[in-house]
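This structure is in structure tokens; I'll ask about it shortly.
Note that this complex is displayed minus one protein chain, with the remaining chains in position.
Naming follows writing order (A, B and C), and every chain is counted from residue 1.
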Amino acid sequence: MSDARETRQLITDAAHRLFDQYVSREVQEKAEAGTWPGALWTALEEAGLTLAAVPEQFGGTGGAVGDELAVLRASGRYATPVPLAETMLAGWLLADAGLKVPLGPMSLAPTQRTDALSLAKTAAGWTLSGTAHRVPWGRSVQHVAVLAKAPGGNAVALVKAGAAKVESGANLAGEPRDSLVFNNVALAPDSVSKTGTTPDDLMQMGALMRAAQMTGALERILDLAVRYAGERSQFGRNIGKFQAVQQQLAVLAGQVAASGRAVESAYEQREQAGDLAFAAAVAKARVGEAASIGAGIAHQVHGAIGFTHEHMLHYSTRRLWSWRSEFGGDAYWQELIGRRIAKAGADKLWPLMTGTAG
Amino acid sequence: MSDARETRQLITDAAHRLFDQYVSREVQEKAEAGTWPGALWTALEEAGLTLAAVPEQFGGTGGAVGDELAVLRASGRYATPVPLAETMLAGWLLADAGLKVPLGPMSLAPTQRTDALSLAKTAAGWTLSGTAHRVPWGRSVQHVAVLAKAPGGNAVALVKAGAAKVESGANLAGEPRDSLVFNNVALAPDSVSKTGTTPDDLMQMGALMRAAQMTGALERILDLAVRYAGERSQFGRNIGKFQAVQQQLAVLAGQVAASGRAVESAYEQREQAGDLAFAAAVAKARVGEAASIGAGIAHQVHGAIGFTHEHMLHYSTRRLWSWRSEFGGDAYWQELIGRRIAKAGADKLWPLMTGTAG
Amino acid sequence: MMQTFRFDPVELPEAAETLRRDVRKFLEKEMAGAGPRSDSWSAFNPDFSRKMGERGWIGMTWPKQYGGHERTALERYVLLEELLAAGAPVSAHWVADRQSGPLLLRFGTEEQRKFFLPKIAAGECYFCIGMSEPDSGSDLASIRTRAVQSNGGWVVNGTKLWTSNAHHCNYMILLARTAEKNENRHEGMTQFVVDLKAPGVKIRPIKNLAGDHHFNEVVFTDYYIPNERIVGTLHNGWRQVMNELAFERSGPERLLSAFTLVVELVRAAGPEPSERAAVAIGRLVAHLYTLRRMSLSVAGMLQAGLMPELEAAVVKDLGTLCEQEIPEVARLLMDCEPDPNASDAFVATLAQTMLYAPSFSIRGGTREILRGIIARGLGLR
Partner (left out) sequence: MMQTFRFDPVELPEAAETLRRDVRKFLEKEMAGAGPRSDSWSAFNPDFSRKMGERGWIGMTWPKQYGGHERTALERYVLLEELLAAGAPVSAHWVADRQSGPLLLRFGTEEQRKFFLPKIAAGECYFCIGMSEPDSGSDLASIRTRAVQSNGGWVVNGTKLWTSNAHHCNYMILLARTAEKNENRHEGMTQFVVDLKAPGVKIRPIKNLAGDHHFNEVVFTDYYIPNERIVGTLHNGWRQVMNELAFERSGPERLLSAFTLVVELVRAAGPEPSERAAVAIGRLVAHLYTLRRMSLSVAGMLQAGLMPELEAAVVKDLGTLCEQEIPEVARLLMDCEPDPNASDAFVATLAQTMLYAPSFSIRGGTREILRGIIARGLGLR
């Protein structure tokens, strides 16, 4: 237990050092304007952080899933403008289907429940068809891991991003969310593999990773707000000395704490092969709510300064406002939890919550 | 306009004087234990307050509907333990159907959307059948005004309360909420009259009157909380000097203000024969929400003292917790508003809100 | 027993309802083809403002001798709420019509009135406000911009922040310290009308978090103001400003910033919404309906010569709370990814409102300040 804690701390520290060095204000601004932060990505790959939890035989670092959480949380804290979560998610999807995971930035599809992608068998291999909407970083990545309908079940395909037609879009933080149109894209036989993973599984894993990033972002805005409250003076004293501000920051701190535990609990369930479906749904729902409350308080404490582009706060809050809606918003996951409980019945609620049946 | 305001103030002042004299702590306790506060009721009738807005030709005082609001608000403020709203509501139902309104405390039925009451014609007049659940003050009143299905439409019947079998129940404030079983109760021809009033109309008018009482109760708990905050000392100063308490009381004051205006707006619509359906729904929904927020803050400020039976606060808060659910809870009215808007369409929302079509 | 808050009933005169229909007709034509837009008072459009001026819809309540139209405050209220509910681009003339014009009318010299008011009423002269500074937000008494007497006038040095649209405006109402602070820290400040095109002014854009440019930093370096540009009484600026602020807290802009999102939400939910959507929409509308009635009531009391300062603070506190809740309710009801450039009107409006929502509770007094005012009204401070 304590060993795992130490490993996690080492990874966290390493990630923080790396981000401190590479995620400058300038990198942030340029990335949002469309410049790929190559040095940052290279450093991440060299540190073995981009595929932290992908097994070595598939091309990853072979760490525990908790390592993935540590890296994602740190990247969320720094509002890191690269598809780190997406690369990890694609890596998970590929490795899980027994495919070798390439280096370089990746994304995944579909991210929308309404998208339909399909693979057809050809003499030479496969062809992929369909449109994937709002693919994160679609224009920036080298590969996309696609979960598609194939004859006889679902299959995962590793596709070169250049094979798709790209229609640009963005989220509130200016992160690319692009439509990828696959128009009978030809794929080699060894880049496609059958999988037991369903679109719902992918959604769930995406939600979990976003929740991990959001927890980091929430930690950051708490830092910023507490620091600002200790510096900004009004009516002759720091605003952090006003009881009303203190009470608000205490609420923010509570939301941050709850987010952290919710996400960690879900990763624990994943690590222990427990009830991940339940815990991941809880995590995304709980962290989404915390993001709304937290971002509101952070902005209220920062006042007008926090509403400027000049201040760093919005790099975190715009991400929180976007991420809470990606891979299912709070209500989507809440409904899922609610329906599962309803189906199980009132007397199974407590067994479900404790993970001990009957 | 200003004349009406003055009249209203005179009535309010008279009601306050009367309640100051007759609604003592002792009367409250005895009423909750089952003793009818006869002196209070007699005083109310002698002051002409029990049927303030019922036209004179039907046995009322013949005041404006705004007078009714003034009396109900005052009675809510004093947590007056008599069926004043119910008597007014019964009076309105009877007079509206052209029936003469008797003196003495009254109630009405049905108050539950699931209750079915029916009138059948006989040689001698009518018979009334069916069970009315949770009739307010059912055991205490002399008459019940019943809205029932009759051949060819709805009719109102004035029924002696003694004609029903009573099963006792209560709300959270210990106010009687009794089931009345009408088992082929024979009624004289002149105690029944056809009406255009529907059960929905009755529900709406009941909601409006409860909202008026709740506004008074909210004003009272604001008074109590502000007074307590100015008296109770902790850590060497009055708790009202703590910014956190001040901010909470400001929120409570805002809820009280919104409640007052919501109810007054609905009464204005009633007076002007405007869109009462919309305004009454808004009033009950808005005041219900204010009641929850307000009662929570009042208790939080009062701390343990406010949780005792000894303190007066609960006479108001238990009523608020009950009344918000009677004649439709917040959500019932919110849904009604929402469905009406949805049906009218997005571009009719603003015309609906302003009362000016197109 | 307290009777702290008073929200008198108000009946709109027939003239106001006639005006309402006129405004709707005008907007139907002018806004044809424009997408929905939240927080429309930040859209700067001089063409639109001139058309408003032509119709007599700026400076509506002012005396005719200054270009006004001597109509009632309630008629003006109806005009404003119609503009905001429709998301009309009112930002260019907004401040001059709402704050600077009335200030000059009340405290200005006859010369100032004659010079500025007709231009404002024509929709051709735009004002901004120079109050906040880098180190003074809610606490105005701590401003550092200084005006020093010199050559029959004043020389100003200092920096103003958050001045909306300074880069588009002709004039600023500047608050500057004109005497040293003494035991009464609110004394010794003065308001001036400042020509932003004159030398000694430097305007630097401050982009907001949505990347838009409304705010500016305005730096005055040895900027000369003649004596006749003092507004009101020397050293009495703080009182004049407080007066201005108190009664501008309760207008329709305090509850309608996110109204277009509610309209799009109703559209997106459709004619047969889920129970969940119906309840949530009904709740929001119950709040807005009540807020509008409260806001109207304050307008009526102002017109009747009352001083509903506390009531105005209550309206603003409840109003911004509701405005900020609207995008939250909307995003929870409709599972979508907000995107300001989406083709779907709901998704785009949601995105825009989310980005602007933090500002709702900053402008015009923060939540804590407003609640402090209310608490004082309750006798707690």
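Here, a contact is a pair of C-beta atoms (placed from the backbone, for glycine too) under 8 Å apart; a residue touches a chain by one contact, two chains touch by 3 or more.
Just so it is clear, the model here is predicted, and its values are computed rather than measured.
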Selected from A:14, A:64, A:166 or A:253 as touching the chain missing from the view: A:253
Contact partner of the left-out chain, one of A:14, A:43, A:312 or A:341: A:341
Hidden-chain contact residue, picked from the options A:177, A:210, A:286 or A:302: A:286
Hidden-chain contact residue, picked from the options B:238, B:325 or B:356: B:325
Footprint left on subunit A by the chain that the document does not show: 1, 5, 16, 222-223, 226, 229-230, 240-241, 243, 245-247, 249-251, 253-254, 256-258, 260-262, 264-265, 268, 278-279, 281-282, 285-286, 289, 330-331, 333-339, 341-343, 345-347, 349-350, 353-354, 356, 358
Positions on subunit B contacted by the hidden chain, ascending: 134, 169-172, 177, 233-236, 242, 244-245, 292, 295-296, 299-300, 303-304, 306-311, 313-314, 317-318, 321-322, 324-326, 328-332
For subunit C, the residues touching the chain missing from this view: 274-276, 279
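Rule of thumb we're sticking to: only the chains that are shown with their structure count from here on.
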Geometric centre distance via CA averages, subunit C-subunit A, whole Å: 39
Whole-Å gap separating subunit A and subunit B, where each centre is the average of the chain's CA atoms: 52
In subunit C, residues with contacts to at least two other chains: 368, 371
In subunit A, residues with contacts to at least two other chains: 242, 244
